[in-house]
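Shown here: the complex without one of its protein chains, the others still in place.
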Amino acid sequence: MSPLLDSIFSSDFGFAVLRVMTPLIFPALGFAITDLAGVVNISLEGMMLMSAFFGVIVGAFTGSLLLALLAGILIGIAMGAALGYFHLKLKTDIILGAIAMNMFASGFTIFLLYVLTGDKGSTSSLKSLVFPEVHIPLLRSIPVLGDILSGHNVLTYAALLSAIVFFFLIFKTPLGLRIRAVGQNPDAARSVGINVDRVQLYALMLSGLFGALGGLYLSMGYVSWFARDMTAGRGWIAIAAATLGGNMPLGTFLAALLFGSVNALAIYIASVNIPSELIQMIPYVATVLALALYAIRVQKRRQKIKEEALEEEYDSGPPDNPPPAAAKQRGGSS
Amino acid sequence: MAAILEVKNIEKIYPDGVIANKDVSVSVEEGTIHAIVGENGAGKSTLMKVIFGITRPQNGTISFQGQEVNFKSPDDAIQQGIGMVHQHLMLASDLTVAENLVLGIEPKRRGIFLDDHEMIRLTREVAQRFSLEVPPDKKIKDLPIGIRQRVEILKALYRKAELLILDEPTAVLTPQETEVLFRTLKQLKANGKTILFISHKLREVKEIADRVTVMRDSQVITTEDAAKLSEEDISHLMVGRDIRTERIPQSETTGEVVLETKGLSFVNEDEIFVLKDVSFSVRAGEILGLAGVEGNGQTELVKLLTGLLQPTDGEIFVRSKAISGLSPRKVREIGLAHIPEDRMENGVADQASVKENLIVDRYYKAPYSRRSRLLWKTITDHTLDLVKRFHILTRNVDTPVNSLSGGNIQKVVVARELSADPDVLIASQPTRGVDVGSEEHIHSLLRQVRDEGKAVFMVSADLDEVLKLSSRILVIYNGEIVAHIPDPSMVSAEDLGPYMLGVKRQEDLGAEIHS
Amino acid sequence: EQEGAGEAEGEQVQKEEPLRVVLYVNGTLGDKSFFDSAHNGLEMAEEDYNVFAKTVEGSYDSSRWEPDLTQLAEGDWDIIIAGTWQLQEYLEKLAPMHPEKRFFTYDTSVDYSKEGLDNVYSILYSQNEGSFLVGALSAMITNSDMDKANSEKVVGFLGGMDIPVINDFKVGYVEGVEYVDPDVDVLVSYAGAFNDPAKGKELTLAMFDQGADITFNVGGETGLGGIDAAKEREQYTLGVDSDQYKIFKETDPEKAEWIVTSMMKNVDLSIYRGIRKHIEGTLAYGEAEVLGLAENGVGVADNENYKRLVPKEYRDRVQEIADMIEAGEISVGTAIGK
Partner (left out) sequence: MQKFILRNFTLIRTLIAIALGIVISIFLIYVISETPGFSLKSFLIAPLLSKSRLSNIVENATPILFCGIAIAVAFRAKQFNIGAEGALFISAAVGTAFAVSTSMPIFIHIPLVLLVAAGAGAAWGFIPGFMKAKWGASELVASLMMNYVAYFLGLYLINNFFRDKEAGFLVSYRLPESARLAQFLEGTRMHYGVFLALGAALLIYYLMFHTTLGYEIRMTGHNQGFSRFGGIKIFKIIILVQVIEGALAGMGGMTEIMGIHGRFNWQMSPGYGWEGIIVAIIGREHPILIIFASFFLAYIRVGGQSLNLLADVPFELVTVIQAVIIILITAEAFLGRFKYKLTVNEAKREEAGDESLA
């Protein structure tokens, strides 16, 4: 048992957390951006899969990492655009459209895989490329932290960076402003001449971009080949992460960190003599609990604020409030 | 003077087959204020939407500044110099004033980033230029409705609108705010802008418009100089009959106290003290009017009275029975009915049918259902009856409410609440967005309810309405009752203004309010 | 019409009608082990004999297996091959209804005490015995002073899911380890899925972190992740079902290098052998054949990498143990049927 504890408190564990997080942060941000824009995209699973596949294939056939990256990204964006076309133009229900995209991606990748390699399981017969690992000179020399933070795949750093880029994109660019406006009140956006469909299309395409990076990491970073349905539900967990994080960059990052840690923990204790199903359940149970606790806390805080305000009122007489705004009624709870 | 806008032979049929504009032609002269009036559902908003490029007509042409135009979207219209302030405000409530203002033509820094400072500077600048003060970095949701509307107007002006369309801009404003708005409009006119504006308040039309177009049944009846028409003329043209608009004296008989509140306080989610120690009572056979600038706690007060919110402190009694803590259904069963202030938020389920909307408070009772089974035949008969009695303009009772015009939606709500035969009626903005004919109709219904010995508590932003109907008036400011007017016939709108704006306040109200 | 002939059901008009064989897999191809292996066996037979072969993937959707098999039995196939325990019951139902047809099943056996199964040939493999051998080898390696062997006595087992077939490997493996050295710890991890290589990799890395110096991967695509982890950490690993060293030798030699050997389950050979015997007329229908170490049904891949990495002394010991199992001197436990 002690090697287990040792290993959990080792820097390897921290390193693993970051590695496990990477393919969650990307799609989580991808989901968040669409949710902010009012076009929930639940086809990240499919987007990741397609990019994971095309990255490996293009990489293997051209030998160029750059081309592989481009191909992966382009296919992700194309998936976003296709969903946009179906939903915005043909008015397909977006949830259904996304489910169909996921089905499509699963079938299409395996079919092409078969056509191109004669194999239906994975591209392990191809010599595929991987994104390099990066050792950060200064960081590396810090005792424990260095071991955790340095030496990751370049896409892991890209994932961390993405959260920051996401922040700037959403809060500091015109497109971000438009995305938020469209998500909150499409009529308002329309009234100032914004093409709502176009903004939502961009959001879906950006979501494809993020999803693509997640997929590429899976097949060209985490491992070095594409395997059928290799996303194995990460696109779904990412949605949970984004929701827990309130679609905000820091929140999403923290939620992904939580998932990463819980998952890594489940992986490290997998060899303990507990029924494996129960261990595999841990990350999901943890999410449900986190979701509940988060919601409860929000509600408690609201309650407390009320009580405090009331007490203050009695203590100090009527405060000189500005004309109070109409209180918004929250749907859902009574 | 030249016509800036020339609309010819517009025909508009909605996808569900409703003909909303039929051969409509209007000419608007540059530098004038042009009013459009007409009953609910006459097709006014539709015409504006056609002009602004929101929806496209089947037939007809539009010329703007001498050129024939064919707008595919509002963007085209904006580009050409048309701005519109919609009947329902179009603002993203989580964004700031400045963000809402520059949305779509954002100032940039280094090519890609939003320039926050420039955004605020621009807001200040345009606000100053047109003397419409707004707080640039406040979120919309934290602003009172009057300010929000100002932001809407600024949005259009910021985009260099030459023609400004205002769809019922005064429906949600206090007299003071309306006053300010009109000053602004006159000033804009002086600057050479043209204003096209819709209102149901004929007094306002007379006050500000140069020309008036009257619509009825999807058609234009006439366009005239405003000076040539009296209010009576206009209303006659609109509905094809005369409408009484005089004050009706209050009957003297008031009975026992039916509704009473004691020390009501409420703190909202944003930790703001919205109501402070509110106490009053309403007697059978009277209408107690509550005047006040919107956003001073009226919304919450009404929700407390109807069980939609629970008070942070204090008690509410109906016939001496405490009702706080009871569910909305229990409250209704005790005999309370409620016309909510925002019909779209609480009053109707807009995708449900007229029929389904008319039974929400009674579907579970006989004769509408038996042992949990809905009796559709009874329900249909019942609703047909209500549609007829309350003059609701709808194709049939299965039409979804969202394809009714604003005023008719309001009538759906009023029909349901009045037909519940309540002991106490809480009426919040009962005639908002309703045409003169219907307004009069609703007013007479409220009086009828009063005369039947019911207690009515009415909240309205329309001071004329408050003065006209109320037996007594309370004024609310910043969550507190600041004035009690036992005899409304002694006061005018101007007298109430200082109380509503918090300039004046009566002391020691406690006992008096319960008179 | 010209088209009609060669098309469709593929009636090939040749001098002699070919033997029509269909393989139905209740999953999909591409697992690099079990089903792929069966498919290969069929292809080998097609190459060497006058056989028309087809493989149908039935996917993992259990509700369609029975109707699919029914339809195949009603079609014009001579031999229908359907493996795994999951299809056993359906074969027991179908075979008596189609006495003119021949059925193979592998990795399971129909219950011959039931009526009318004279036309079914069953192939069983003793994967527990093969796993015992690699288990024994693992115990030797963790105790050894081989390059990458550490001082801790820990080895690892990565399973796709916690289910009997996988556990049959595990039981053999654990017993093999204990046979050599009862003090060695066997870490056992399940991924909960056969298609998550990233998780397989992560689990294997964690086992390496906990001191394992060799791991055994039994988990389809997930297992491939385990091999990738071995490559990344430069640690030893064991392949399963097919000779996985050979599979990766060409495309990824650095990876292949760490595959000490593979526990072979020679499904391909057994199916090929069955078809050959059928053609020769020597196949005994109506009974089950257990292919163990002796029959070359399972075994340890003896390739150049094995020879390169593992000292002769260990390899000999493994062979010795194999002989003892064959001779019945060691009996290996199983997870199936208990």
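Observations, loosely collected:
Think of it as A, B and C in the order they're written, each chain with its own count starting at 1.
Here, a contact is a pair of C-beta atoms (placed from the backbone, for glycine too) under 8 Å apart; a residue touches a chain by one contact, two chains touch by 3 or more.
For clarity, every value in this text was computed on a predicted model and none was experimentally measured.
Among the chains on display, the ones the left-out chain touches in the entire complex are A, B, C. Here the missing chain is touched by one residue of A:K89, A:R140, A:R198 or A:K304, and it is A:K89. Contact with the undisplayed chain is limited, among C:E46, C:E92 or C:D162, to C:D162.
The hidden chain makes contact, of the residues C:P67, C:P99 or C:G286, with C:P67. Interface note: of A:L18, A:A240 or A:A256, the residue touching the hidden chain in the full complex is A:A240.
For chain B, the list of residues touching the undisplayed chain reads 13, 15-19, 22, 58, 217, 306, 308, 327-330, 332, 338, 340, 345-352, 356-357, 359-361, 363-364, 369, 372-374, 376. Considering the complete assembly, chain A touches the hidden chain via residues 86, 89-93, 95-97, 99-101, 103-104, 106-108, 110-111, 114, 120, 233, 236-237, 239-240, 243-244, 275, 277-278, 280-281, 284-285, 287-288, 291-292, 294-296, 298-299, 329-334. Where chain C meets the chain that is not shown, the touching residues are 3, 7-9, 28, 56-57, 59-64, 66-68, 70-72, 75, 84-86, 88, 107-108, 161-165, 192, 336-338.
Keep in mind that, in the parts below, only the chains that are shown with their structure count from here on.
Chain centres here are Cα averages; for chain A and chain B they lie 43 Å apart.
Centre-to-centre, using mean CA coordinates, chain B is 75 Å away from chain C.
Distance from the chain A centre to the chain C centre is 37 Å, each centre being the mean of its Cα atoms.
Within the complex formed with chain B, the chain A residues making contact are 168, 172-174, 176-178, 180-181, 184-185, 187-195, 302, 305-306, 308-310, 313, 318-319, 321, 323-330. Put simply, chain C touches chain A in their complex at residues 28-32, 36, 57, 152, 154, 156, 159, 162, 187-193, 195-199, 201-203, 205-207, 209-211, 220-221, 224-225, 228, 247-248, 251-252.
Interface residues of chain A, counted against chain C in their complex, comprise 3-4, 7, 10, 12-13, 16, 19-20, 23, 110, 113, 119-122, 124-127, 218, 222-225, 227-230, 232, 264, 267-268, 270-271, 275-277, 280.
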